[in-house]
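Okay, structure first, notes after.
Selected chains only, in their assembly positions.
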Amino acid sequence: MKRFFSVDDVSNLDELVNDAILTKKKPLNKSELGKGKTLGLVFLNSSLRTRLSTIKAAQNLGIKTLTLNAKQEAWLWEFEDGSIMNTNTVEHIKDAANVLSQYCDVIGLRCFAGLENKEDDVSEKIYSLFEKYATVPLISLESATLHPFQSLADCITIKENLSANKKPKIVLTWAPHIKSIPHAVANSFAQWMNRTDYDFVITHPEGYELDAKFTQNAIIEYDQKKALQDADFVYIKNWSSFKNYGKIISVKEDWMLTNKKLEKTNNAKIMHCLPVRRNIEVSDEVLDCKNSLIYEQANNRTFAAQIILEKIIESNEKS
Amino acid sequence: MKRFFSVDDVSNLDELVNDAILTKKKPLNKSELGKGKTLGLVFLNSSLRTRLSTIKAAQNLGIKTLTLNAKQEAWLWEFEDGSIMNTNTVEHIKDAANVLSQYCDVIGLRCFAGLENKEDDVSEKIYSLFEKYATVPLISLESATLHPFQSLADCITIKENLSANKKPKIVLTWAPHIKSIPHAVANSFAQWMNRTDYDFVITHPEGYELDAKFTQNAIIEYDQKKALQDADFVYIKNWSSFKNYGKIISVKEDWMLTNKKLEKTNNAKIMHCLPVRRNIEVSDEVLDCKNSLIYEQANNRTFAAQIILEKIIESNEKS
């Protein structure tokens, strides 16, 4: 494995999930693998789970980490190739990526969608520039359109909670929010679900269609009630409009998930990537119920990161 | 030991102090104890000594650390249970505590008193919520009302500087300041002193009485001069009014500690938790005199943290 940006970098998803579950059982089994290796973690945005779980994964593998809150601890980056740098940006991403590559064997980058320039976000301008100039493997800690570690952790969590002998119905439901939120988690979950043989349904109000590049042939159901029927897993997430890019479109119905709405599911397990706006996106009763997997998803972030770091280091050693 | 919030979590203070002094002599003696263990350090407020000494203690024990400046690096936390999160808070402390527990074997939390809502501070609202939702042992890096690592380090420092065969007189004296300062260090010092057999006197201007819950039967002497008479140790600290909560009450006399004021002491040792407003709380001449223990107190923070981490890990392994 030479990079980890999306599900397309995974050759065998089922095997990867199984390997992660084995890693979870014996997390210190390869604690010497990363000896002498350095992982750089570069944050252009806030992070709790990603920051801590990825450092923990590295620690479990004996990899040293170098963490950089780029804006606060270093310099404001320039993202235009060829630009005359006479404004407020101090260092070109080209130089930052090249320099960080001198100190690291692998680099993780977090760069959220700005939600202001659709083309920049859709083209993954920042992530692509960094990867273009980095000379070591790059792993995504969430980019403008995707959040692969979250999705891998979600796949692990679902696998651990499958009922025997039944193909599960997985529903991704849009949820209300008071701020404009990027599409990365939703896109990514759709992309990874499309690589499984699970029944996968997306439900959201009209106007909230995700980028078809990621949803592909997934079933879109505008009626949340219908969508939730017989669901085994319900994944709750807000996102802003993609068509009316980055905007919040007013919605008549109440899309907040409650226990009442879950009655017609198949005793569904509840998933959310966190952080969650409680009692706006989902009610407390749902998040805190016995079927809630939200903390196990967070826990599995460690093993998602660990298995990917393992694959990258092992594949680089072979090469 | 399952938690470390106050002196009430210590079964035998004298033994604990002695163990810390032994640890100080051979700090790397148990450098394998923490193998495979992770300590999370969560800061809702600034920190120098606590941050560095606790990380150093963990390093001495072979414990990995995950540090989080929660507000700057992650998200603003919500502290109201059941709240509809439609304002500026992004993640509920319930979720943060649960998630951090996934990555850590022990968590340290710093959450200062806000000094705006007395009931919230007195009830330790934030610390209690975090501890309620965390699923691993929690240690206090200073909470609204107490600062146990500071007090343990102070006890170590006093023990190291006792004269043989004499019960020492310890005086905690209020000092002037230009800002409203929390009561945690003063409360905590009183609480820990009350668990020793030392003679303990608190002196402060009227109106600056500390919460009786912590001072208990300690002697309160409003006349600083009288209080200092024959003192062996003088602990200097400012705090705001507790009665007139968080307010600065004007004081006629000059309470700043100077060499002149120390003349009637028994050649007293000088203590302060730092940071100190020089020449406001205490004069340079006092802080920098040969009797000053302020840097040794800071040094002993490492061994205070180390002995507590040791006890917590050892007790969890037994369980």
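Each chain gets a letter, A and B, in the order it is written, and its residues are counted from 1.
Criterion: a contact is a pair of C-beta atoms (placed from the backbone, for glycine too) under 8 Å apart; a residue touches a chain by one contact, two chains touch by 3 or more.
Just so we're clear, the structure is a prediction, and the values are computed from it rather than from any experiment.
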Oligomeric state of the whole complex, in copies, if 2 are shown: 3
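Just so we're on the same page, only the chains that are shown with their structure count from here on.
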Calculate how many whole Å lie between the centre of chain A and the centre of chain B, each centre taken as the average of the chain's C-alpha atoms. 39
Please give the residue numbers of chain A that touch chain B in the complex, ascending. 28, 31, 43, 46-49, 51-53, 55-56, 59, 69, 72, 178, 274-280, 284, 287, 294-295, 298-299, 302
Residues on chain B engaged by chain A in the complex (per definition of touch): 36, 38, 40, 64, 66, 68, 70, 72-75, 78, 82-86, 90-92, 95-96, 98-103
